[in-house]
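My questions all concern the structure below.
Just one protein chain is left out here, and the rest sit where they should.
And now, chain A:
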Amino acid sequence: MLRVCLKGANSAARKCLCGNGVPLHPLQQCRSYTSGGSGSSAGKIVAASVLTMGGGVGGTILYANWDPKFRANVEKSIPYSDQVFGLALGPAAPPPVINKPRKVEPVQISSMSEVWKDSKQPKAKEVQRKAEQPDAEGPPAPAPQETLEGEACVFVAMILSAEQNVLSVFCIPLAAAKCTECEHEPAVKERPEGEVAARLAEQDKAEQDLLTSLSSNLEDALGSTAKVTLQAIGAQEAALQAIAQHTRQLREAMEAEAPPDKKSTQWRVLEDALSERSRSVDEAGAAVLKAKAELDKLRGVIDGAKHLKIAAARPSILAAEENLHSMVVDLDSVVTRVQTAQSEAKIVSQYSELVNEAKAQFQKELNSITPEIQANWKGLTGKLTQDDLNSLIAHAHRRIDQLNRELAEQRVREQIHIDSALEQQKLEDKKALEVAISTALEHNREQMRLEQEKKVEETREVMEAEMRTQLRRQAAAHTDHLRDVLKVQEQELRSEAEEILNSSLMEKETEYRRLTQDQLDSFTLDMNAAYARLKGMEEAIDSHVIAEEEARKAHQLWLSVEALNYTLKTAALNDPTEPLEGAVQAIKESCAEDEFAQALATALPSESLSRGVYSEASLRARFYTIRQLARRVALIDETRNSLYQYFLSYLQAMLLFEKAQEAPPAKLSAEDLDTFKLLSYAAYSLEHGDLELAAKLVNQLKGESRRVAQDWLKEARLTLETKQVVSLLSAYANAVGLGTTMAP
């Protein structure tokens, strides 16, 4: 082609240059032109190719720099490109690993545990803090424990203690005790009501007893003290009276100027009065002491009663205290009265003493001056002389002067004495005042205390009443609640009982039903069994009849199948058998009801019916010609089917020698599918009478050999089918016959 082109080019060149008339040079020129052209064009080609190569490589590198996936692809596909890329661009960036979700889980778990720990810590802190409080308050609360129960109990105790700061310490040990109970027992038992009531009743009784004893004690004490005090007061009054009497009498004696014998009687009366007075004063004193002792005793009793702290006894105690106070007051007043009276009496007695003394003094002086004048000088008017009178008057004047002087002196002294006495009196008054004030204060204080106590008592009463009402209300609420709860419980229990009743009733019913059903079932079973047996017997008889019928039919079938078999044997060497139609028709008539036989009869290929089938021997004979032919066209198939291939195939058949017969293996491998081998296997199996295997092997031929063997195969198939059907039929007939003969 190239030579032609070149020749064409040369001739064209020659022609165009022939016109110019230079024959030889253009050839050379042309040659040099073409060679030069070819030389420069080669260089150009080389340059262009180098340029494209470089451009391609550079472009690849640039794109790989931009797109890492492309780079990875190129590295995978082209062996040393990763080194090149490494040199040019540096190492590839590693792909980002996505494992965040994995890490989230452990974080979560740890956070959960932390949260739980955190939540536990404040709890522990709280527990600690609250644990301190009860320690400060009362007995130590149980230490915070690990179990939830303990904690709850502790919490309860804490809360209780925290809330019950106002309440007495009594409660906390109770809560703690209760908590300890909770630890040991799952539920705190409430003391039974009867016990509580009994306890309360006991307490009440004890109180009552105490109260009665106390009141009786108080009353006794009061009574005795009152009596004694009254006695004392009476005595004091008597003393007062006596003192007053005595004082009066004394004064009378002082002032009255009675004749001597009256005076002596007076004096005697005075002495009696004095003695009376002293006696009564002593008595009064003793009575006062006794009264005071009794009062102290009463006070002691009252204090004792106070210590018992029974609320109900308070009013009586208060009353007793009041009585005591009043008695004390009366006693004191009386005592003060007696004392004043006594002081007055003392003054009067002092005055009387003074007067007596003065009188005695005067008497003595008079006696000293006028010894003969006697005491009763009032009736002495006629006996005295003028001298005596003058001396007496002088004495009297002197006495008057003296007395005046004395009087003045006395006045001054009196003044002083008065002052001092006043002062003393002031002091004494002050003292007495103080004493009186103190006693009054005491009395007042006592009074106020008593009033306060009374008020307290009243408020207490009021509070008690209110508390009682509240308690009554609470009790009422409690009873209501109890009633409700009881009602609910009753409902529940009732419903439960009903349920149980219903369920047990239903159980019994179902039991009964089951039993009846069982009875029924067993009866039905018996009946069914009897019926079944009857039926069985009837069926047996029927089946006998049927069996005989079947036997007859089977015999017929068998005969017809035998006929068919016989027809198969009528094949001549190279001709097919007679057409099987007649025999098949006979079969079909003989077994009109038998579906299986009908199906089989119709399963025979139509060709065998109309034309008949070839025998095995004829097929075997035909096979050899087929074999030859197949060998000859072994190389021909769809792709190779030119005449040249035919020639080659013929050559092969001539030159290739295979075994005439070879035993086919159990499994065909790929190399066994060679035409020649297959044909030798088929020949072997045919010689050994296995038409089926031969047909299978021939079926494995491919291409032209297959086409050539096609009608032999068809014939072989027909024969095989017919034979199969016939053998099935005969087997069936035999089986049926056997079956019928074996029937009961």
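Assorted remarks:
The definition used in the following text is that contacts are C-beta pairs under 8 Å (C-beta built on N, C-alpha and C of every residue); 3 or more make two chains touch, one makes a residue touch a chain; residues count from 1.
Everything below uses one rule, namely that contacts and distances are computed from a predicted model.
For the chain of the complex excluded from view, the name given in UniProt is "MICOS complex subunit MIC10" [choices: "ATP synthase F(1) complex subunit delta, mitochondrial", "MICOS complex subunit MIC10", "Dolichol-phosphate mannosyltransferase subunit 3" or "NADH-ubiquinone oxidoreductase chain 2"]. Considering the whole complex, the residue from A:N641, A:Q661, A:Q700 or A:N734 that touches the absent chain is A:N641. Among A:V348, A:L635 or A:V708, only A:V708 touches the chain left out of the display.
Residue A:L629 is the one among A:L210, A:V329 or A:L629 that touches the chain not shown. Against the chain not displayed here, chain A makes contact via residues 625-626, 629, 632-633, 636-638, 641-643, 646, 707-712.
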